[in-house]
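Pasting in a structure now, in structure tokens, and then I'll have a few things to ask.
Just one protein chain is left out here, and the rest sit where they should.
Read from first to last, the chains carry the letters A, B and C; within each, the first residue is number 1.
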């Protein structure tokens, strides 16, 4: 990977900033201008668990083929943070460019002959051109956008129209930003040979104009709006908070009653995650589509309630936007290490249906789907996203909504149905699929039953009887098997090859790119991305159909592989884990290296 | 099993009572008198999650060979509870005897020809002989002990001396109890042909006189006293509460400072389980041997803190006395269904060392061992017992304590050692076993470090660096491998057979008895009882050495098998699960039936 | 207490409420609590209050945590949905249920262990949110269901007892409620139906969080050592299977006394508490005064009962949130779905 040269519309820009210095807008501007040209682009934000003064990076990858994983390379580094200068210098891919603020002399001891170092007196330029202290800090960021625009030959009109749109209501700020862009652009034109051998070109491709830039949390929040979720209870935690913010934002836009001005939604900021989950169960029991969003520590705290939801059979949706590590870990880094703990959250014989979106688009659709599954199966559904999907800026096809969609509310008896029944028993499964009709409070006196996490029999009554208890937990396994046929099937690519990749969630882009590269190098493979737990038969079939399985995932303990070993027939001898778990999103290069190393071992043996 | 006839010193007595009517002392008296004769005996209590008025049963099994599992048979049923009369009648083993209170006419519609029904006018006798209302209720229970004594020809002197000891300080009660015994004894002698064909005989055997009757919770609590645990934090929950009560009781006896009268222990009744675990971590961090005891719901609530303990590497001991079911489940029934959730408690890549005692004796020794492991490995140790072990009355060899025992406090740097060091770094592993020396607060300014659940590097400093983070979690895996060599090895029996049983904890007695019976029927087998997680090499070796593996456990989701599939090379094709999960302790008959059914399937196929 | 099925015979002579229902229609299953348990008396008062209010039984939802007290929703309002949640977590479940349907009457039943120990955070925050519900703390000073450990609440027999635990200052649910924002705070005694029923009715009609601390003696675990009437007999036995081995049947303690009066009550263990009923001159709308009065009486060794504080103006959770009047669970999907055009519009800002 890292030996490839950047080419037109294929390059990675990394910007090293200091937290709290207002770089996000500038970096977004740069990314968006590439997007407007039609270039597939992804922006990844590596930020600290801190508000001000610590290192933060933003990485923009342009990829004409639409590969949206972390590239693992840095073609243009904008080193705005003296603290990380040495590290940033080192991370530039040979042949790349480093831009630094030449207002102050740079450390000459830190040298590299294999890259081009470009100094731009950013602070000096800003001090000379902007009167206010705030603008001097902020505009530095905009100036480097101008520099990059010159280097990559980005059409300035695109940037200008972006600025116009952004500051439509704050015209006073428009001029300053325009000036900053121009300063940078002119300086670069004047002092360096612009453009570079590779540039950002207008391209045309399917999806151009309709594609959007979106993060997974916003998409999932929007999905909950479209699913008709009305109750949301949550407690702030990185990286899940923005999912709720997304839901809230779109509720405010679309869910105010036009007649009364009142809210057709109810968001409760809970006192903690235990309470958030309790609220979701209370609301789900009461017939509202309800959800929460959290991350690892929150799921741990919710374990008791998750077991309650499983055993008392209450619909609920929980988004687990995974972050890095055991315990508090690295809250602003990504990982897929809650797979096992989510699937079996809580004590006792408990198991949960999980969905695994891979990008914002899927976050949107799976979010909506999760509510249907929750109500159909009467059980908590855990949607496992991660920080990379949830908080980074992804190119995505336009989201659409089928106007004919009607929520699957599952088996809920109406007043009329209850009126006709002589007696109602909560947990009698007449359909044979393990799901028994439920009733909602307030519907009809005959519908009343007692929901409990303690032992109950099929009639809903309290029991301590061995057989009655066992009947209920055995039926829950029938329901579990029903779920296998209802959850999203895996997505497979290719067929007939001996090698099969298996991956999950945000590994997708890296694996797909790695597969393509490996194929070019003569190693062709098939690929399956698992999208739900429990696994459907297709997952087993894929495993059976391959002589060599690479399970690629982002955790230390091979949790996806573990889940497959537990629930499927997975031959360990033909299976190799490729594990990435340092908190950064995985690169295709990592996968390729792992495969090559394994194949080399195989040959050596 | 159930076709066997009871014989001398081999029979099961079951007593059906109503909760809160004071039967426990009488039932204990009966059990203890058999024990005093030298007969191995076990008493199992099936009680409701309630204080007064609901059905409760006590089951006494006498077994000359010392089989202490639930027999699955009822040779003598004492039906004191009208509510459960029908069920109790049905549960008598053909050929057995049912005793009921003949003061009131019994329901003649409920009949069985294959058992002997004996009526004793218990209430009437008590009303005639005891003036106070309280005594009339209580003494009914003692009268039936007299009846059984006559039927089984129990030496009345044994009962008398037990009563003398019990009421040594309450002589006023002694006479009443003696009278009640005599009333029952005489009535039986007069009205029925006593003794029965099988009786309770004085026997002599190794262990007689030294053996004790004890429950696992008391034993574990006592183990914590001997291990030198000084801090205990807990929250009441059935069936774990009596472990703390045991610890407290023996602390009060042995840990008052003779000089000052002050306590050399500190027990904190926490406000909930989260707090209890937090307190244990705080105390362990501060260098005291500290523990808590809880059950499933408590472990779920402690998940976040368990992950903290794993990642920040703090010694802690947690007893999980397992009960039945997901959620609140059946709190007074037994199960082994927290194996998976304990082993991987918490989000992220987290894993815990677990110990699995099988009876009170092992509860005592493993309890002590857990503290050594916790401090040596600097990590939480989970001891998984269950209600059957913890709350039932077991015959047990005498417990002994090696006077030369010294606690393994692990690597803790002293003031002197710190004085000599130029610098201390918390997580630097010099020994290569994954464990780094720690320091205790207050020892020396140079020993200071910051304990955190957030990302840290090997020096103990906060980090968000990918490599630094990974170094730490990789070392935790080194420590994990070290643990494999330190935890208790499995116990194996037999060798060279094609069939191998694998079981865990309280399954032990039932499996051992089943093995013996199967061997008599020509099906011989080997047996391994797993005692710890992570598994040592011996576990793998046993699996490899057998063509057919039966994994016997008391949960629905084959959690022990799952753990072995995850962490070992377990061939699923040769492995069969035998799962018992209705909340009652498993019987040998259940295991035998399952094996026979499997073998029959094999032949049919 | 008995395994006999509750008779379902209708008593034609029973008084009917505005809906034509008798008190039987508001009853639930047979209690399995100890004979004489204060909680059963509260159950009876709830049945009476609900009946007198003429609210249809399925217009209630009843929720609880875990404990003897938390079992009681099974014993009243058999025609209402019930939710026996996790230990200490009823407040959050009730909050979520209320968020989903603001139109039902919510009765939350909890114990002192459930509310003041494991559930204290949730208890506090449900009050702070002013969730529209009636919340009962059936307060016996012990963990009944786990066999008698001390709880964090006022030790109702404190004058007669000694021991380490008593030295910890108790948490008074009423003082806590005043501090934490409840809009309706009251206290009563399980045996004082005359006071309790009107308070329950008032609490059910209050729009907002109504907290009633109900002192409810545990007949079984109030036999602390040193107490004159200690049930020490069964404890003397060498063998304990479970600690509450013998539970002699007791009588519910009843109390009747008038406004402004004080009343000493002897508990099952022989200890005494003194209740003081607020009188007509007491102004329950002045929070500061209420807090001061409570403290004063407490210093005098008395436990104040009655309606201690009420604020009808304080907005309840939905009002604060600006929720639609239609309950969340009844808004048709058509009104929730922003439609595909809106989706296009939203995305137009993402390019």
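Keep in mind that, in the parts below, a residue touches a chain if its C-beta (ideal position, glycine included) is under 8 Å from a C-beta of that chain, and two chains touch if they have at least 3 such contacts.
A quick note: this is a predicted structure, and the numbers were derived from the prediction, not measured.
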* Asked: Taking the complete complex into account, which shown chains does the hidden chain touch?
  -> A, B, C
* Structure fact -> Contact with the hidden chain, among C:90, C:118, C:200 or C:308, goes to C:118
* Of B:7, B:164 or B:286, which one is in contact with the hidden chain? -> B:286
* Using the touch definition up top, pick the residue from B:117, B:156, B:173 or B:399 that touches the left-out chain. => B:399
* Structure fact -> Cross-chain touch to the chain not pictured, restricted to A:237, A:466 or A:543, is A:237
* Asked: In the whole complex, what residues of chain C lie against the chain that is missing from view?
  -> 117-121, 124-125, 128-130, 152, 164, 167-169, 171-172, 175-176, 179-181, 238, 287-288, 291-292, 295-296, 299, 314-315, 320-322, 349
* Structure fact -> Missing-chain contacts on chain A, rising order, are 19-25, 27-29, 32, 43, 45, 47, 49-55, 58, 82-83, 133-134, 137-138, 162, 165-167, 169-170, 173, 235-238, 241, 269, 271-273, 297, 327-328, 393
* Asked: Residue-wise, where is chain B in contact with the chain that is not depicted?
  -> 35-36, 209, 211-214, 222, 225-226, 228, 230-231, 233, 250, 253-255, 257, 260-268, 270-272, 274-288, 290, 304-305, 308, 398-403, 405-407, 439-454, 462
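Operating definition for what follows: only the chains that are shown with their structure count from here on.
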* To do: By the contact definition above, name the pair with the higher C-beta contact count: A-C or B-C.
  => A-C
* chain A and chain C: spacing of chain centres that average the CA atoms, whole Å -> 43
* Could you please state the distance in Å, as a whole number, between where the Cα atoms of chain B are centred and where those of chain C are centred? => 36
* So which bits of chain C are touching at least two other chains? -> 86
* For chain B, what residues touch not just one other chain but two or more? -> 49, 297, 327-328
